[in-house]
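One chain of protein is taken out of this complex; the other chains stay put.
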Amino acid sequence: MPNFRVNELSDDELREHATRAGLALRVDELRRIAQTLGRDPSIVEVHAFDAQWSEHCSYKSSRHLLRRLPTEGPTVMQGPAEDAGILHLGQAHGANWGVVIAHESHNHPSQVVPFEGAATGVGGIVRDVLCMGAEVIAVADPLRFGRVEDAESHQRYVAQGVVDGIAAYGNAIGVPNIAGDAYFDERFDDNCLVNVVALGLLKEQDIIHSAAPAHSEGWDIVLVGKATDTSGFGGAAFSSVTLDEEDEDANKGAVQVPDPFLKNVIMRATYRVCEYLRERGVTAGFKDLGAGGIMGCSAEICSSGGFGAIIDLDDVNTAIQNMPPEVIAVGETQERLCWVLPGDVTPDVLRIYNEEFSLPQIARGACATVIGAVQGEKRYVLRHGGEIVMDVPIDFLTGSIRDELPVRPMSEGKVTDPARRYVVGEHDLRQLFPRVLAHRDVCSREPLYVRYDGAVRGTTVIPRGSACAGVIAPVFGAPLGVALAVAGNPRFSKVDPFLAAQYAVLEAVRKVVSVGARPLGLTDCLNFGNPRNIEHYSELVHAIEGIALAARQLGTPFVSGNVSLYNESKTGNAIPASPIIACVGGMDDVSTVVTAGLKRSGSALFLLGRPQNAAGGAVFAELLEQTGGPVPPIDYERAIDQIAFFRAAADAGFILSARSIGNGGVLAALAEMAFPTLQPGYTPIGVRLEPAHGWSNGAVGDFEAYFGECGGFVFEANAADAQALRAIAPEHLYLMQIGHTASEATFDVGSVQFDLNELYECWHAPLAQVYP
Amino acid sequence: MSAKVAVLVFPGTNSEVETWRICRDVGLDAEVVHWSRAACLPQYDAYVLPGGFAYEDRIRAGAIPAHDPMMDYVIEGSQRGKLVLGICNGAQIVLEAGLVPGTGPVRKPTAAFTRNGPVPHFVCKHVYVKLAIAPERCAITAALEPGALIPAWAAHGEGRLAATAEHLREITEGSHIAFVYAHADGTVDERAVPNASALGCAALTNREGNVLAIMPHPERDAWNYNHPDRRDGRDILAPSGGVALFEAFAEALRRA
Partner (left out) sequence: MSLRTIAIKLKIPDNEAYTALTALRRLGVEIARLERAEIWQLEDGADAADFEQRVECNETLFNPNKHELHVLDSDRPREGEVWIEQIDAEDVPVRIAGVTRARRYAGWRLFTHGHAPADPQTVDTAVERLLCNPAIERAITP
């Protein structure tokens, strides 16, 4: 086997040699490999380590930090050890049901080929859920784009292509998109963020692990899916290098091609295989192919079971003849999965994929084939053309590696004007309210998500966009409900990454609570810049501390997550720290769901949350050009009690409709509750609010009260229940009746009256420019 | 004995489970039959073609599946009077197969559900469809009230009825438009149409009235939990709303 020269080269020579070969491995890592193997590595080996030790596979600069996250609790069925975590949903039909959740990014590929990049992102996250033995029941897509106002800009092209790619893939495989968000900021101009979340459903006894099972020595390693081609070769390393304009051309070979049609069939065939294995009482191992391709997946599945593996690359179904072994081994062709199966069931499983679901007729060269075997000796061996081209200790290949990187102590964030508490000057509510609703981070997302199928599977209870969280009833014939919401505010991050991270958790949890669900657990996708830049790495460290703190305070565990680093371009434009959080909620009886549209006129409108004089990062402060003040601090004790009160009131049926407060504050939340009543065929319901100085006895500025983003809830309750609600709410909760609903289509704030239809136009129009 | 209904799965179909569930909930003996079992199709009394992206809508939505061997059986059955219900992608397939409006020879389509207008992208919106023919004009709608209003989800990128002027005239004169898009209160206007479909058409039937091709999905708003605001205290898991079309379908099979 041809070798990659390491030992005889000087550090400078080796660095150049590695760069020329397209490797991201550093000199010290190459020396460590040669030293451990006792020889120069082969070409295949060096590419294998390059993929496996990339940040993408190894989490070398973040894994130790993630240990700080709380990952245990009564809702955890399986914590963050495998491709996805699992949360206890509840009991039905004599079984314990679990919700599987996985969360990933596909940022770099989406910046270069937006449609394919985003589509393959959905494809990858769906496989993570599928390989737990679950049925895929929902997806969500938190997105961050640059400035899209210019119709001819690359940013506009990215923003459109990404949404079309997510739609094309998710719609075709038949999984409803029930949650997501989108923020637009100049600091995402060169580096969009495409995060995707997928949910699955399974019975606890049916979990399939991503590890070769006990006593599986000699079992078959079966590769399922698309024929291996050259697409995505170097993809793992690709995600871990900084993008610049010249590289976009050089990355041609890295384009991963989605095939949702094939995936649709593979999913259905896999459900059938899982059913077959249950009938046969077989425990198998199952894992999806992602970064590191066949090598990464087969090595990880076998080493997690305490075994080695031997794979014959000649048995891999390839799309192109004479592919180099390193490309077959680590290329990242999409739509592939890997089973570890006892030999006596293999023929039946192959028959299901290849005949019953006719994979070879669905896509050129697609099939299920045996490519190798689990071996007792803990070595990872690849054969090709009758020769051994890789033979390394498996635990050395897959074992944890760690980069020690310098961190700066936490500062006061980037508050430039700590004394700024109020917005100053005379401002006109009449002008400001429509501008807040039309702000890029507040305006309607409908033009975007209308392209996503939100109702396939027939399980949708609250569709995307009609409340702060989406809700489905995924267990057929049982009233169990699952809620999903995402959060992460880059405007806050630009001011205070530590608080912003905490808000991401708190906001995701509140959103799930606002539809009447109980928070079960969290996932994170941590999108940051280059960890070798102390500034960015410190932001990552502080954000992890922030989300850990908030999750501990709220008693909500993390069960899976993902880290995406190097999100910056060489022009020096790094993204704002972007910890993006997804929260899953559960409902025992989905008939207690709280929807967001106002129900009737004459109801009482309540604010559950304390306005504060802190406008840092808020939309209205940006519009008034008075940013720079602090992000509002979080009082966890009060936030927790408010959540508990809201849930109790919802369970008792007091809450007719509700939203959690986010971008644009109380007024934006109430407007979004009124807008659904404007649909043709419905009766419009208007809003009548007391002037804000009555809400806080004048302690907080009017604009801070109307538009401040410190969170909480607004809700509608029967006027007859208003007194009872006030009576049972402890004073420190800050429960206040701030107005009532009315039968005219207006939105009155004190004596200032807005036409509801005009407000709706302000809110609905902006994004329709980008997504016509 | 209740009628046996096959819910067909082409490669790329994605709505088979909910479609099968609602058929079962209205008392039909429904089974999911997928492409490798096409040969067993003659034993079924009726066919439901669910939504999805059969062959990923390659070339045109419905074009390739219209030639799938499964459709040989569906075409033959429909010619012998069996009921065929095509929903969304199933409707596109039925049109490409020439079964609906059925004004030309088999597999020589005279109309299509094609790229949405005014902007050609996928649209997912809750809609209502209103019965636009006398109920008995189509066997599948015979048990509905005149002007029945049914909730559904439009979820398609190619749902705009298009045909030549001559074919559109045939469609109108032959009362082929079974459902039009409407608002929640039953009013019909342009704003209710999510895709610029000609004549506001949401569903077409054939001359004989045994085949119905409907673009929006009534099976996605077919249980109380799908629409909690409309529930009025009834069992959250009970069928409601869009189930009306499937109840009428089941009734038609009982009468047959």
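Assorted remarks:
Note that the chains take the letters A and B in the order they are written out, and that residue 1 is the start of every chain.
Assume contacts are C-beta pairs under 8 Å (C-beta built on N, C-alpha and C of every residue); 3 or more make two chains touch, one makes a residue touch a chain.
Note that the coordinates shown come from a computational prediction; the quantities given were computed from them, not determined experimentally.
Contacts of the undisplayed chain with the visible chains, over the whole complex, involve A, B. Checked against the full complex, the candidates B:24, B:60, B:137 or B:207 give a single residue touching the omitted chain, namely B:60.
In the complete assembly, the contact with the undisplayed chain comes from B:164, out of B:2, B:43, B:79 or B:164.
Of the candidate positions A:363, A:504 or A:655, contact with the unshown chain belongs to A:363. Touch with the chain that is not drawn comes from one residue among A:259, A:288 or A:545, which is A:259. Looking at A:229, A:288 or A:716, the residue that reaches the missing chain in the full complex is A:229. Listed here are the chain B residues that touch the chain not shown: 55-56, 58-60, 63-64, 67, 96, 108-112, 114-115, 162-164, 167. Counting the whole complex, the residues of chain A in touch with the unshown chain are 112-113, 116, 151-152, 154, 157, 160, 229, 231, 248-249, 251-252, 255, 257, 259, 261-262, 319, 361, 363-364.
Here is the rule we go by: only the chains that are shown with their structure count from here on.
Put simply, the C-alpha centre of chain A and that of chain B have 35 angstrom between them. Chain A meets chain B in the complex at residues 164, 167, 171-174, 260-261, 264-265, 268, 355-358, 361-362, 449-463, 473, 476-479, 481, 589-591, 593, 595, 597, 599, 679-682, 772. Of all residues in chain B, those touching chain A in their complex are 9, 11-15, 17-18, 21-22, 34-36, 51-53, 55-56, 58, 119, 121-126, 128, 153, 155, 183-187, 189, 191-192, 217, 219-226, 228-229, 231, 236-237.
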